[in-house]
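Just one protein chain is left out here, and the rest sit where they should.
Up next, chain A:
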Amino acid sequence: MIQRRGLIVGVWLLALVLGLALLTRARFSADMSAFLPAAPSAEQQILVDQLKDGTVSRLMLVGITGASSDARAELSRRLAARLRTSHDFASVANGEAGGFERERKLLFDNRYLLSPAVTSQRFSTAGLHAAIADSIAALALPSGAWTKALLPADPTGETLQLIDMMSGRDSATISDGVWASRDGKEALLMLYTRAAGSDTDAQEAVLARLNNDFAAVRAELLGHYQVLAGARLQATGPGVFGVEARERIRGEALRFSILGSLIIVALLWSVYRSWRVLLLGLVPVASGVLAGVVAVSLGFGMVHAITVGFGVTLIGEAVDYSIYLFIQSGAGGVGSAREWQRRFWPTIRLGVLTSVCGFAALLFSGFPGLAQLGLYSIAGLAAAALVTRWVLPLLLPAGFAVRDLSVLAERLAWGLRCLRRLRALVPVLALLSLALLIVLRQPLWNHDLAALSPVPAEQQRLDAALRAELGAPDVRYLAVVSGADREAVLRETERLAPKLDALVARGLLAGYESPSRYLPSQAAQAARQASLPDETTLRARLATALAGQPIQPAKLEPFVAAVEAARQAPLLSPASFRGTSLALLLDGLLVEQGGRNLALLPLRAPAGGIDAAALSKALSGAPLQLVDLKTASNRLYGAYLDEAIHLVGFGMLAIVLLLALALRSPAKLGRALLPLVTAVLVVTAGHLLVGGTLNLLHLVGLLLIVAIGSNYALFFVGSERSASVLLSLLIANLATLAGFGLLAFSSVPVLAALGSTAGPGALLALLFAAVLDRHEDA
């Protein structure tokens, strides 16, 4: 006996040590993309990739408020200069001229390969005459002031063609030389980080650097501009959201775990009034949490912070088992622990199994985050139950006993007897809730992925405002062109350009971005190159073309040289852009995916937003796919919501089957299920009544009501009934409530949704089960 005891405790200790060792090697993440579904289709893959590390995910918008316009502008200039020296940013733009010298030179040097106006017609004698006459006439215009310098090398005006092509209809407002909001109260910067938006660690470092640099530059300038003391920096963008969400999730996971544990400890202390009992009661909990984290770490390679945040609920539920053991075995000591194992363990075992069944459904979820929650709970609950059954009784010292709780228990039993008069209310409540669900006819499920977004509405508003001010591409609409290789994709994109330009002219679009503007297809470049005449021909044509024009051929020598150079120049390739911010831009616009090449053309919405119906009508038949990332993501989310509804349905069905098998009596099964079903219906109806819709995590919460509630219901189906059983159930329930109920107050929607369903649901399940109990000797 002693040997067996030593063996069990030894195995447990070994497992603990092993678990702790594994724990130190676990990787923790708070990347919200764990709650982005794994994407099956190509379109959805684009979506998820874009959200994770596409160019749009690297965008960081910065606003400087406070102080005065000139002080903000100087701050913006100094800050931009400082950020440009860092390796963290692929591009730093603040509206200053001269910010993109390298890029400008690259484009200017390659104007004859880039400009769509370059054709052999344009370089004929007549074409040259017309183009040069135009350029000369344009010198008289205000803009002539700066086109004048370009004329000798670019008399056909290709640079202006490029500028017109690359600039949208509107550009951002300039105030004191840098980008500013339209109301002039904010200086704006647009940054692209090198790190992907989903690389939260890197984004956090970048954000820290940005804040440090801002503080340093402000301190430097304080002597000149005292008003800068009031200057503030605001940053938004996908990466910033990720960092802030992680901060919040981490913070809340920690806060709620500590607070939940304190409440549970206080609850247990008020019942046990003994530190020894209390600590022993927490042994299965600690084992369970450890097992859960280690299992997830082994199974998924990393542990999501939300999973850990969820741990608080596991504490609430895992502590139940020791509560059962201590209170149900009563004041009888170790001997009665053995007695407890005989009388109560089968019921608890069944309860654990139903919980495991419920959580197992989550394992099959397409959301890695949900699957983690499932595995965490299964491993945690199983470990906690096993430790309670096998290890905890062995750890109890001889003569161990919980203080006499019979007075408390009797009072509770009396209270319950009174409550039972309300028995008829339970089915009435169930029917009322059901009727309400039918009558309200509200959409039950929220199909908007934003419902899960951890980004507060205020941050989202700031982001939208800055994007609108800067004309920054918003993440929403993309035209996607696909082809066998890059060249094919670029050619297709070039064929599409006139069609899209027409849409811009019609005002359906404010503009669009296209990779072929920067990197035309090799075919287009070669054709442009071939249309350039050789030096002798060009001179001859110029001589004729310039007759009657107020410019001497000798003034255009730089043009002749530039054309000759362009004829010899190597064609542009992605490598030509290395080291410039255009490389990053191209990377985002040209992607390779599973052997297919894609060009992504972000569409800019006009002031009134994009009329998706008119747009897809105008583009019907064009070899492109219009992707509305918001709709696509919602559709994707909708599909996973449907999947989750099925999974949760299967989970509940599995629980019912398990109960049916174990109870072997339709009447008992009915009695076990009625409180659970009623609790689920009442909670659902309650959520709809307060005006909410349900999202994926509410659904999981409903499953949890059944999984947890079944533990309570089973006790009322069995024949064991005593005041102490009731008391143990109430305390276990309160502990669970402390765990889940707290989550309801979380600002992270995922956690709040779980808490606000499972918390009240578990309480109601116990209440209904107790009220419905027909056992008379309680």
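Points to keep in mind about this one:
Note that in this section a contact is a pair of C-beta atoms (placed from the backbone, for glycine too) under 8 Å apart; a residue touches a chain by one contact, two chains touch by 3 or more; residues count from 1.
Simple rule for what comes next: contacts and distances are computed from a predicted model.
One chain of the complex is hidden; its UniProt record names it "Outer-membrane lipoprotein carrier protein LolA", one of "Cytochrome c-type biogenesis protein CcmF", "Molybdopterin-dependent oxidoreductase", "Periplasmic dipeptide transport protein" or "Outer-membrane lipoprotein carrier protein LolA". The chain not shown here is touched by just one of A:148, A:273, A:461 or A:646, and that residue is A:148. From the set A:138, A:468, A:639 or A:674, the residue in touch with the chain omitted from the display is A:138, counting the whole complex. Summary of contacts with the chain left out: across A:550, A:579 or A:609, the touching residue is A:550. The set of chain A residues touching the chain not shown comprises 95-98, 136-146, 148, 151-152, 164, 167, 169-178, 184, 505, 550-552, 555.
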